[in-house]
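Taken from a larger complex, these chains appear in their original positions, while the remainder are omitted.
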Amino acid sequence: MANTIKSKVYNLLERSSAGNRLAQQIDAVLIVFIVVNVGLAVLETEPSIGDVFSREIFLLDFVVGSVFAVEYLLRLWVSDLHPPLKKYGSLKARLVYALQPLTLIDFLAVMPFWLSLFFAGISWKSLVILRLLRFLKIARYSPAVRSLISAVVEEKKAIIGSLVLIFGVALVAATLLYSIEHAAQPEYFGTIPAALWWAFSTLTTVGYGDVVPVTALGKFVASIVMLMGYCLFALPVGIVGTAFAREIHSREFVVTWGMVATVPLFERLSAVEIAAVTELLHSHSVPAGQYICEKGEDGDSLYLIASGQVEEVFERHRVVHNEGEHFGEASLFGHSKRTASAIARTPAQLMVLKMEDLRRFMDRKPAVAKKIIAEAIDERKAHHVDVEFTP
Amino acid sequence: MANTIKSKVYNLLERSSAGNRLAQQIDAVLIVFIVVNVGLAVLETEPSIGDVFSREIFLLDFVVGSVFAVEYLLRLWVSDLHPPLKKYGSLKARLVYALQPLTLIDFLAVMPFWLSLFFAGISWKSLVILRLLRFLKIARYSPAVRSLISAVVEEKKAIIGSLVLIFGVALVAATLLYSIEHAAQPEYFGTIPAALWWAFSTLTTVGYGDVVPVTALGKFVASIVMLMGYCLFALPVGIVGTAFAREIHSREFVVTWGMVATVPLFERLSAVEIAAVTELLHSHSVPAGQYICEKGEDGDSLYLIASGQVEEVFERHRVVHNEGEHFGEASLFGHSKRTASAIARTPAQLMVLKMEDLRRFMDRKPAVAKKIIAEAIDERKAHHVDVEFTP
């Protein structure tokens, strides 16, 4: 009986919430809680609100803190049901689970409040920044935040390069204006760090106007700096904007560790390895009746079904795949064309593993890749695919 | 005789205004009226104008209000001529018509003024915002506004995600500066909501300069916030900019409910269903002699002729389509290639229904889709197309 409850809780919290109304409602309630809670932490600093309603705010803080604590403990409790954690003892399984990034965020969102309750010396009210940590939980539900992180990680070299460039230009601008305006406005341009404040507010086109050059030469140089800021603006737009626009459509729902952990293909992977694979997967929602891939196309992805049903149409027969199953893995070996079309029979959520990403991943972690491929071969021995990987 | 006038009015107001000079002139006059009227509502708040010319302004308001009222009443009067409303009684037809989005806008543009006339307690002059509602009517004539709405709707997930992100960064920035500048500038950074004002004006690169950090640490953190604002800017540009640039060229004139309602293909649809289809249609103007689609291409759209003539060139014969007819519907069933080229014989306005959009629509509203397909099949039984939809 306890086990039935446990597995129900597991399904509610850790499986994809698509197609499960109760799970979706729980998600919605948790998001409302986060928003209300963060809103109150902000408003409390306003004396006219904070002083009058301090009791009510504390009460709500207590309720939200309790809900999050219960959610956290429930997740820990059921964590040994995740397939890859089953092999461990129940304590180790929980420890491994507790160290997943999203679980750590849950922990950070919940702990400060309880610490402040138990240790009299800490004033919860003054720990505003810690209370904002709860806002981080919203990342759990936001594909856009995931996409931005992905875009930033993928373009990190370009972004660092641009920042070096912007910083270099700011440095030169500040030094020039320090030399020029030094004598005229010692209170604003007396040192280079002070001039850097002007340079940043000008280059980013914010332009507060609290510090402004007054000499003719200073204004001339400042005009050039403004034009450069205007042009350098193109760099983040070109890099982040393009990468984000590309990523945003490849993450239509958030792929969680729990969803990946239930896929048989990744059965042999350790918990940490699954976390790494989670980062690789893109996600797509498809309506019923839509073609996912067509026969004869270049196969460049493996598809995992997070929810829904997909039908593969071969020349002579059809195969139906359900939640947790995968298809299209032939594309991961050699450069084969698709041998079947795949159509969504119901609205479906797919996790997509691109061959290109897998190759890059294999290069970094050959051990993990070997396990995935071995599992894929085992599962479909019947499939006549010439595995010709050169690792 | 009354009927002839009625159908003339119907044609003037509700059919495509392309190719009808009088209809175009009426449109132009209405736009001028809107602009003049809104301009006066703005200028009236300037005492040097509002006090001196208050009589004249009221008079003009009265005239514009009357014109719009007459336009609204005329549209209601002729609304039972719309094919899908013919089956209703004349009262119900008008009620259904009155609930269309664009009709509601017309109502909002016209009512406040007449209410203020009849109820002495309401001062029309003070209801500036209600008077601006008339500006909304301009959306009736602007494909760009429609495209922006379309772009925003299509990318709503990405936009919400970005806003969450920007809001999150603003929150963290405000909290940090609240902690740092709290003591130095209690009047500006005394509460987090106050600090949020600074954070928004900095992140959006507006930079009023009314609130500026003064401590060294505050300036350092503010510099980082400015750089982030500079980079986050890339998100809306990447999402809205790209989507808008894509949409803007697919809406060359505004598709109205009235235009869609006259298409025989949608005869079986209810008024509300037609409103939904209206949102699906893109619009293209083509000059005479231009190829619309070519034989052998992948067919991905159905074309409806809003005005003009189009010729389909088959291998052995040619078919001419006139206003209100459609062609290319074979592409909506299976993955067929075009069996004919289509060329505009006169300058033509086309409404385009993309297969991809229809599929998504069918997924949400299978009942509507079935009616459209049934009608399409009925109309061209002769056409040898294997309907192989899997709904």
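For clarity, chains are labelled A and B in written order, and residue numbers in each chain start from 1.
We adopt the following convention: a residue touches a chain if its C-beta (ideal position, glycine included) is under 8 Å from a C-beta of that chain, and two chains touch if they have at least 3 such contacts.
Everything numeric here is computed off the predicted structure, so don't read it as measured data.
This homomeric assembly is drawn with 2 chains in place; in total, the structure file defines 4 copies of the chain.
As a convention for this text, only the chains that are shown with their structure count from here on.
Superposing the C-alpha atoms of chain A onto chain B requires a rotation of 90 degrees, rounded to the nearest 5.
Annotation: 33 Å between the Cα-based centres of chain A and chain B.
Of all residues in chain A, those touching chain B in their complex are 38, 41-43, 45-47, 128-129, 132, 135, 138, 142-145, 147-148, 159, 163, 166, 193, 196-197, 200-201, 204-210, 233, 236-237, 239-242, 244-245, 248-249, 252, 287-290, 343, 345, 347. Residue ranges of chain B in contact with chain A, taken from their complex: 155, 157-158, 160-162, 164-165, 168, 171-172, 174-176, 178-179, 190-194, 196, 202, 205-209, 212, 216, 219, 223, 226-227, 229-231, 233-235, 237-239, 241-242, 359-360, 362-364, 389-391.
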